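Notes to accompany the following structure.
Some chains omitted; the rest stay in position.
Note that the chains take the letters A, B, C and D in the order they are written out, and that residue 1 is the start of every chain.
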Amino acid sequence: MQRSDKRTADELRQVTMIKDYIIYPEGSVLIKMGNTVVLCNATVEEKVPRFLHGTGKGWVTAEYSLLPRSTAERNQREATKGKQTGRTQEIQRLIGRSLRSVVDLTALGEQSIIIDCDVLQADGGTRTASITASFVALALALDKILPENETEKFPLKDFLSAISVGIVNEKPLLDLCYIEDSSAEVDMNIVMTGSGQFVEVQGTGEEYTFSKEELAEMLALGEKGCQELIVKQKEILGKIAERVGK
Amino acid sequence: MQRSDKRTADELRQVTMIKDYIIYPEGSVLIKMGNTVVLCNATVEEKVPRFLHGTGKGWVTAEYSLLPRSTAERNQREATKGKQTGRTQEIQRLIGRSLRSVVDLTALGEQSIIIDCDVLQADGGTRTASITASFVALALALDKILPENETEKFPLKDFLSAISVGIVNEKPLLDLCYIEDSSAEVDMNIVMTGSGQFVEVQGTGEEYTFSKEELAEMLALGEKGCQELIVKQKEILGKIAERVGK
Amino acid sequence: MQRSDKRTADELRQVTMIKDYIIYPEGSVLIKMGNTVVLCNATVEEKVPRFLHGTGKGWVTAEYSLLPRSTAERNQREATKGKQTGRTQEIQRLIGRSLRSVVDLTALGEQSIIIDCDVLQADGGTRTASITASFVALALALDKILPENETEKFPLKDFLSAISVGIVNEKPLLDLCYIEDSSAEVDMNIVMTGSGQFVEVQGTGEEYTFSKEELAEMLALGEKGCQELIVKQKEILGKIAERVGK
Amino acid sequence: MQRSDKRTADELRQVTMIKDYIIYPEGSVLIKMGNTVVLCNATVEEKVPRFLHGTGKGWVTAEYSLLPRSTAERNQREATKGKQTGRTQEIQRLIGRSLRSVVDLTALGEQSIIIDCDVLQADGGTRTASITASFVALALALDKILPENETEKFPLKDFLSAISVGIVNEKPLLDLCYIEDSSAEVDMNIVMTGSGQFVEVQGTGEEYTFSKEELAEMLALGEKGCQELIVKQKEILGKIAERVGK
């Protein structure tokens, strides 16, 4: 059975990242993965959460939101409802936690970076696209506030990207679009570093379960996708990419 | 004294409107006025507010939001705060009310159109840019759901655009950017129709007052700006523009 | 066509203001304009909003509320709903902004005055009645905390009043009562100073638009109404009126 | 030791009730007990809470609120805080429950009466003044919607009034004003019917306790106060008073 957009099972959608998309943020990236479009803006703030006061360590966090008409059916604005959904909170916790796994919070020092991920158009994989683009926005912001000669250690220890995989009609597929995701039996999000370590592995059976073999196949697909995305990150970051891990 | 971007006192900023920017909405327009960028998406819903049940009349309403980093300093996400600010509510009431002044709600029939105005980048005049682009998104949506041969009357009675004017250093200026707006003594928003009628006139002294003569000068500037914007609306709408008022 | 209460088009309703209506506030005024009754109480607080800390400048703000049964149909209590409506927030922002246009915030010094406007009975024009009475409550409070010999400059630069005008059945009318307001084609609120300068001009077509000529007629009616209200303010303030602008 | 306003221990403050104070409600009463001023408005609604659907029985409920400057120090508006305090909820539950004890809900039929008690000026005893005046507002509303010849049974079974008593400096006192209440060792609210039955007895030691003898003395004072208030209620109700219990 063919995929709706004729991709092979292990093929990413077309990926584009535009940097400096918005003029105000310290780091700004618009990512397009097929029809999924997310704007990721990094803001540096000279304060840290209370539990870090006086520790010399910084913090990285994220917020995520779907624009009301980013989806085929309009979804109610969370500001109107007066609260964020459980899904929103789960996603923004995931993005922040993933980013922190490659940040040297001590090298960052007592300041915070908050990444706003606003989905303009959603066609599956918005949380993983957010992580991939947020890493670039974070690198841009750190490069801006920490010019090369002023810091001994760049606070990014490694690259970081994320991708969704899943099982659709009993077949493992890479980078599900919405129509695939909504009929998937298993949905998995994988976050990896440039050196091939896992950061997050979240596999979920949707009224379905999966075997060890299926898990292994999905992990392999995810690793392939993550590494391809890191190649894209290096292209868009150019010379800044060389500072990562130094 | 020169304006920061060298415009003359009665000159609009560069205006661009991109239609069908997002693929899902019935009408979608991205407007850029200088550095102000707003995405306006129109959604058609097959229901009306309770007070219109059974009246045969439709409804048009709007929601407005600043993305957190659309501004020079990050502003807290309203979904996180759990409520919309008074400013947000005031603006979205203005947008909805203005649009309804040129809509024939009876010709629309019992359905609602909701326009989401999300500001990606704010450099002054976001509420008036929202009105100008929302009119176009509304026209696109109505054209889509009411093909020309199926309806006798198109529900748009006239064109509608809006612009800000103000008094800065005692001098009336058209289309204030943020730096002008923040030092303005008087700030006025004007909403007009294609036939030159006023829909809204909101002039506000900021710890300052203004005379009848200053009011007249601002109204004249506003009229000029609104008519120039309507020319742009007609360009972007093409053949659909001919249906307005028919 | 005659007005429901037989007034001429340019005639205010009967106006009464009772000062010191409540015993605790620094300034307290009950205003009756026809059947509209609003209680305006001024409170002095020894603190200012954060953005004014250390500037030596004070602040004036307002809160507005309709009692549940101030209207013909009971409206739900905002404390029960858990939030203020957009209309309430828009009105209280207008009242505060208008008052600040005639206050010398530096002469006031680092303290805040908050005016609570609670509508006991609503028959149109509650926001403009609130502004007119709040000015008197503010003057009473300032006179109380700044005895004549202790201050060189009284922080009120000018008088301030407000009135509604509108177009009903194509005819401009002054000071609309509820039944006129609900059928008005255009509704305009005008806030003016004692010296005849405009502070706010807010004209709104209700599914209707208005011409330049109609705007001019409404402004003339509004000016007449505002100046008559300032005569009433001077009567009720007595000797305190002489301190304004000194 | 003398009371601050020279009353004897068993003396009520001066009581006045003004009926039809607001023009819109079905029943409206302004009560003044000394410096305590409360506006009680009764609204009839043609619906009942879900648990009464189809039972043929009606409902009576109440809402209570302090205006922000009804007190010596301004208290924050509950609509601004976004929720009612525990104190407010406790009081409005008490008022509603007390009123229902003398209402024949079956005779009322499937409709609701909601009483809004808004305190304009608070000097102690606002909850008991609210009950006393709410009874009158309720009687006025019932008389209006149930003209004498149209109903066989008037839904009020008996009169109802309430008063506070307390122990101050070890001495039982009737009808405490704020200054007495704030130094009281024991504070008790008593709600009684015209036939001398108890409806509510709420005695509370404030970091203090009380004996059986003290309880008996407070109950006797409360009974005296309640009966005197019922005389006032009969005066203000005039001919309507004769319908109660019939």
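The rule is short, and it goes like this: contacts are C-beta pairs under 8 Å (C-beta built on N, C-alpha and C of every residue); 3 or more make two chains touch, one makes a residue touch a chain.
What you see is a predicted model; the values in this text were computed from it and never measured.
Colleague: Which total copy number does the whole complex reach if 4 copies are given here?
Modeller: If we count all chains in the complex, we get 6 identical copies.
The rule we apply is simple: only the chains that are shown with their structure count from here on.
Colleague: What is the graph distance from chain B to chain D, where chains are linked when they touch?
Modeller: The fewest steps needed to get from chain B to chain D is 2.
Colleague: Would you identify the chain whose Cα-based centre sits farthest away from the centre of chain D?
Modeller: A
Colleague: Count the residue numbers both chain C and chain D use at their shared interface, divide by all numbers used there, and answer same if that is over half, different if under half.
Modeller: Answer same: the two copies use largely identical residue numbers here.
Colleague: Can you check how far apart chain A and chain D are, centre to centre, with Cα atoms defining each centre and the answer in Å?
Modeller: 60
Colleague: With chain centres taken as the means of their Cα atoms, state the distance from chain C to chain D in Å.
Modeller: Centres of chain C and chain D (C-alpha means) sit 34 Å apart.
Colleague: Using CA atom averages as chain centres, what separation in Å is found between chain B and chain C?
Modeller: Whole-Å distance between the two chain centres: 28.
Colleague: Which positions in chain B touch two or more other chains at once?
Modeller: Where chain B meets two or more other chains at a single residue, that happens at 83-84.
Colleague: Please classify the inter-chain touch graph. Allowed labels: line, ring, star, complete, other.
Modeller: line
Colleague: Which residues of chain B touch chain A in their complex?
Modeller: 22-25, 28, 35, 39, 41, 43, 45, 63, 65, 67-72, 74, 77-84, 88, 114, 116, 118, 120-121
Colleague: Quick check on the complex: what are the chain C residues that touch chain B?
Modeller: Residues 83-84, 86-87, 89-90, 92-93, 97, 100-101, 105, 158, 188, 193, 197-212, 215, 219.
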